[in-house]
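Note sheet for the following structure.
Apart from one protein chain that is not included, each protein chain of the complex appears where it belongs.
The chains carry the letters A, B and C, assigned in the order they are written, with residues numbered from 1 in each.
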Amino acid sequence: MMHSNQYFPDVNKIEFEGRDSNNPLAFTWYDESRIVAGQPMKEHLRYAVAYWHSFYNENGDPFGAGTRIFPWDRSSNPLDNAKYRLDAAFEFFSKLGNPFYCFHDRDLAPEGDSVAESEKNLKELVSLAAQYQKETGLKLLWGTANLFSHPRYMNGAATNPDFDVVCHAGAQVKAALEATVELGGENYVFWGGREGYTHLFNTRMKRERDNLGHFLRAARDYGRSIGFNGNFLIEPKPMEPTKQQYDFDAATVIGFLREQDLLDDFKLNIEGNHATLAGHSFAHDLTVASEAGLLGSIDANRGDNQNGWDTDYFPTDLRDAVEAMIVVLENGGIAPGGLNFDAKIRRNSTDPKDLFYAHIGGMDTFARALIIANNIINDPLYAELRDGRYQSFESGEGKAFKEGNRSLEQLRDRAASIGEPARLSGRQELLENLFNRQMM
Amino acid sequence: MMHSNQYFPDVNKIEFEGRDSNNPLAFTWYDESRIVAGQPMKEHLRYAVAYWHSFYNENGDPFGAGTRIFPWDRSSNPLDNAKYRLDAAFEFFSKLGNPFYCFHDRDLAPEGDSVAESEKNLKELVSLAAQYQKETGLKLLWGTANLFSHPRYMNGAATNPDFDVVCHAGAQVKAALEATVELGGENYVFWGGREGYTHLFNTRMKRERDNLGHFLRAARDYGRSIGFNGNFLIEPKPMEPTKQQYDFDAATVIGFLREQDLLDDFKLNIEGNHATLAGHSFAHDLTVASEAGLLGSIDANRGDNQNGWDTDYFPTDLRDAVEAMIVVLENGGIAPGGLNFDAKIRRNSTDPKDLFYAHIGGMDTFARALIIANNIINDPLYAELRDGRYQSFESGEGKAFKEGNRSLEQLRDRAASIGEPARLSGRQELLENLFNRQMM
Amino acid sequence: MMHSNQYFPDVNKIEFEGRDSNNPLAFTWYDESRIVAGQPMKEHLRYAVAYWHSFYNENGDPFGAGTRIFPWDRSSNPLDNAKYRLDAAFEFFSKLGNPFYCFHDRDLAPEGDSVAESEKNLKELVSLAAQYQKETGLKLLWGTANLFSHPRYMNGAATNPDFDVVCHAGAQVKAALEATVELGGENYVFWGGREGYTHLFNTRMKRERDNLGHFLRAARDYGRSIGFNGNFLIEPKPMEPTKQQYDFDAATVIGFLREQDLLDDFKLNIEGNHATLAGHSFAHDLTVASEAGLLGSIDANRGDNQNGWDTDYFPTDLRDAVEAMIVVLENGGIAPGGLNFDAKIRRNSTDPKDLFYAHIGGMDTFARALIIANNIINDPLYAELRDGRYQSFESGEGKAFKEGNRSLEQLRDRAASIGEPARLSGRQELLENLFNRQMM
Partner (left out) sequence: MMHSNQYFPDVNKIEFEGRDSNNPLAFTWYDESRIVAGQPMKEHLRYAVAYWHSFYNENGDPFGAGTRIFPWDRSSNPLDNAKYRLDAAFEFFSKLGNPFYCFHDRDLAPEGDSVAESEKNLKELVSLAAQYQKETGLKLLWGTANLFSHPRYMNGAATNPDFDVVCHAGAQVKAALEATVELGGENYVFWGGREGYTHLFNTRMKRERDNLGHFLRAARDYGRSIGFNGNFLIEPKPMEPTKQQYDFDAATVIGFLREQDLLDDFKLNIEGNHATLAGHSFAHDLTVASEAGLLGSIDANRGDNQNGWDTDYFPTDLRDAVEAMIVVLENGGIAPGGLNFDAKIRRNSTDPKDLFYAHIGGMDTFARALIIANNIINDPLYAELRDGRYQSFESGEGKAFKEGNRSLEQLRDRAASIGEPARLSGRQELLENLFNRQMM
């Protein structure tokens, strides 16, 4: 039952050819077995392809219908097409060489006319995917349930003011958890695209957020009961499609998890474009999650600095990627999470090869970034410019303060005795040059 | 020692004259003794004037020197001028009729050449202010320490990587707490304008945030030890002057307080312009604070929807004010906090009367907003459009879910049995019309 | 052939009932025959309903399928449904009482399998619409061609790098112009949703902009040849769906029209939400157009101050509306343009009555705004605060300068002689209070 070679017949296996290659269908930096910081690139980066953007999304936008032509839409039967799509996806994965993929229930299998039929459809596709995984060695980074596309979720899924809708959300998550377990998924993700409000004053946030807590606990309990041992992940996003979402950014989600006593089972899936929509840099939200011990996985994409919506560009900005990989390396790696390309080709990228170019670009960017980030971390100047600034807290009174042992009176008395402190440069320009010298 | 009548000689006491008045130096809506929702306006609104913007800020901006001419700068001795300024401020307060004011240590009294001299200067002014308060009946809503203007804080105050600077911050807070207690201040505010970073990669956020926790506990302990019984307040702001501040928004600060176990003593001071800079509406951040039981006080101002910095306009947008007052009324009021006009007249508002026009505008806007907000809250349609949406959680399985007693399997089974839920309108347009009919 | 009463059977004709009415299906401010500034409200406001948002748009968004259920989709034949839709639309118009409507070719009639079939479909619907117009007295404010939804336009319409696509755009505009003429449309609009780029470096802007000029001249010539005597209008928008659009804002479009020598035939259609996406206030872009003598028509809607995409909310912000109406009144009215509600009900507004609430809200808001704007314009303080500031240019050397008769040396010599100018207050706070007193 090996996947076919019919959907991307013009493309062979993408190989590493090095930076002097002119072959646009080759990697110039991503050499999966190259050792960096003691590990092969492949294990550092743990790349995943996003099923929805690559195989399900026709690239419509609010002003126009989709432009992509899907050769796997061969039939008028959605379930059949789902199988062709799976076949095409595994052809793509095998040619690209990504070790992981991710999916929503509804991009893998079509919704049926009833909960039972939807479950049946999903089971059928999961069973097929399991065979493909076995044959190819590809793994599932995470599964999730699409609780935002169906009209029923227009007022929210777990936070819907109508309990009946909450039940449907529960049905989907139950089935998606089962699918994730069956496929050996290492994580399970919640992205609450409709968990927010369109108008603050027809909404009771506290009620809705508390309901979200109940829902997540129910999901956690069910997942654990069927043998899911991985991380549950929440993916922050500040707005869009709702006016304001509850999972605004990393700090907000961490606060929510602590409030709801969910820190033992839940971590964060940080997306670049979502961080920038929230007014943060990608690296900032990664750092917030990492410092809390809650960096679970990454959606590797980027936004548009001039546009205020979720563009989901492929992550081709080297600087962003370097900053992200510094956080990942200092985090001790991203496993059992990975880097999932939650990114879509442009609406006018209608050549089937564009999907390869896009992923090659993202994979080369982060591979190069990994090398650079490791070089930066190992540059003694970096430690001096960052950790070196805090030496006053390593001994004496500063250390006592850091340990919580200094009163306001003691601080005041020391200030009175030392006089005006020196104005110590933050040396940001030197730091930027250090980064640039490694990057250029 | 009654305050003089020399700084605003052309202005008499501002009186309420009603909406038909053409007198620009009169209130048209703020009638301090009018009863709304069982209380006089004055007690609902608890207006405060901000000492810094009104009496200390010369209205310079990044591209130009200050434009205001301060008649109270009569001497070459800063300490003498501080006394003239205090006299001018109380003349203004008495004519305006605000019940409260707020200050930073450094706008009340000049920094000296040493910690001891700064303390002495502050004590001298506090003593004088106490007399003015006694004579006029005016009260101090809150005091605070300016930990952002002096160059020494360029790398942070409580979060500075140099412990010596932390000590100076401690000295200022100690003195400012003493001043607040002596003047009967009902709250004490921390605004961390420099508590953040200019570059993520020369910074260790976790170290700095933990130091902030130590600092706040030390301040809390000292404040309680000298008899301060009011709320400590943290004022969120996302950015500016730093690239990214730790107290980003209400949710972030609440998460921090919970993490640092500070919820018993600290609440939030929410500012309109800071909320919008963080990507929220003013009402959103007020609601987040209120729902957590942590709405402490309000800085009433507004930003500019087209400009991306802290414009600190006076709060003259009625809609924003109505939304804010709905939250305040549903919160059970804002006391012991208040509405502090953390707002500045425009750089080209150089007529001394402009300061009166500005405050009259803000006070009339919120007075009108209070009336409207109360009308909205009491309109049965409002309850129907808001709370009415959640009726499915008031009984049966929905209620069981709300109480945490439904498993994912139970949700799934119910979904399977009920079929597709109805698509219940959120009725946002009707809600907006309800608001507008009260406002127009 | 009078339109039916079957699509909105629960709604009767919307009547003016005054501000004390509690009837949500009545106007509280829009009294079409009330005289303001010498004219009935109806003639000042010239309200139009947008066919697409109200009758064609199912309210899908980038994350979900449409939620609206259209009772006029009764058949599997799109052409039949187009006729039912037209019937529903005229039922709605007649009940609402708007004097105008606007449409795109494709919302009125479905695209066929060929250019000829598309033309035939459109003609058929136009013929039907002409009958409805005759029977109801409703008029067409403007027609336009949808050159953005079809996948063929993904790289642009008039600015497409493929000439074949330009030809298709030409075919649509030709037919849409004919339709507009047949229906007595008073204006014809171009909105270039795809006229821009997704990546600057696969684009030659100058080539594309010059092609746009050729295209517009061809359209102008054809329109004039078939008897179209109205204004051609360009509707600026800065971005979305493309990364950057050529018709960025009013100033950019005016510069383009001047460069391309199109000022005699083209004016601007200014939309509120587009102005704010470009970093301007609605009133700013209206003023730019008006001062150039090029304010042609208005798309009355508003954006979301916290969201960075085209939300197309109904225009319920009174302040924005007042500012807009001041510009309109000072412009001498908006005719032969009008106020078109290019606005959509929220995705979760699924009650058929929501469409009425939405329009009632917009119409009442602008009616109230008209009254207020007229009051402000007639307040002597307004003239003093605005025009009064320029009195130094009304005589003497200032007048000479204004007329272009002062050299730099003369300016210098006068400066040397007069010494330091007074710092004249801009009195912004007083102006804001003047506005608020009229609004509150």
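Rule of thumb we're sticking to: a contact is a pair of C-beta atoms (placed from the backbone, for glycine too) under 8 Å apart; a residue touches a chain by one contact, two chains touch by 3 or more.
Computed from a predicted model, the values in this text were never measured in an experiment.
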Worksheet item: Considering the whole complex, which of C:154, C:270, C:295 or C:367 touches the chain not shown?
Response: C:154
Item to complete: Tell me which residue among C:28, C:54, C:146 or C:287 touches the hidden chain in the full complex.
Response: C:287
Response to the item:
Touch with the missing chain holds, among A:163, A:246, A:266 or A:314, for A:314
Discussion item. Give me the chain A residues in contact with the hidden chain, please.
Written reply: 19, 24, 28-29, 67, 69, 276, 279-281, 305-306, 314, 316-319, 345-346, 348-351, 354, 357-358, 360-361, 364-365, 368, 423-430, 432-433, 436-437, 439-440
Worksheet, complete the sentence: Note that chain B touches the chain not displayed via residues 60-67, 148-151, 153-155, 193-194, 198-199, 239-241, 243-244, 277, 304, 306-310, 346-348, 350
Fill in: chain C, residues in touch with the chain not shown (by the definition above)
114-116, 151-152, 154-155, 161-171, 173-175, 177, 198-207, 210-211, 214, 217-219, 221-222, 238-239, 244, 248-249, 251-252, 254-256, 258-259, 278-281, 283-284, 287-288, 291, 323, 326, 382, 385-387, 389-390, 392-393, 397-398, 401-402, 404, 406-412, 414-416, 418-424, 426-428, 431-432, 435
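Heads up, the rule we're going with is that only the chains that are shown with their structure count from here on.
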Discussion item. Quick check on chain A against chain C: do more than half of the interface residue numbers occur in both copies, making it same, or fewer, making it different?
Written reply: same
Worksheet entry | Chain centre separation in whole Å, for chain B relative to chain A (CA means) | 36
Practice prompt. Name the residues of chain A that each touch 2 or more other chains.
Written response: 151, 154-155, 198-199, 239, 244
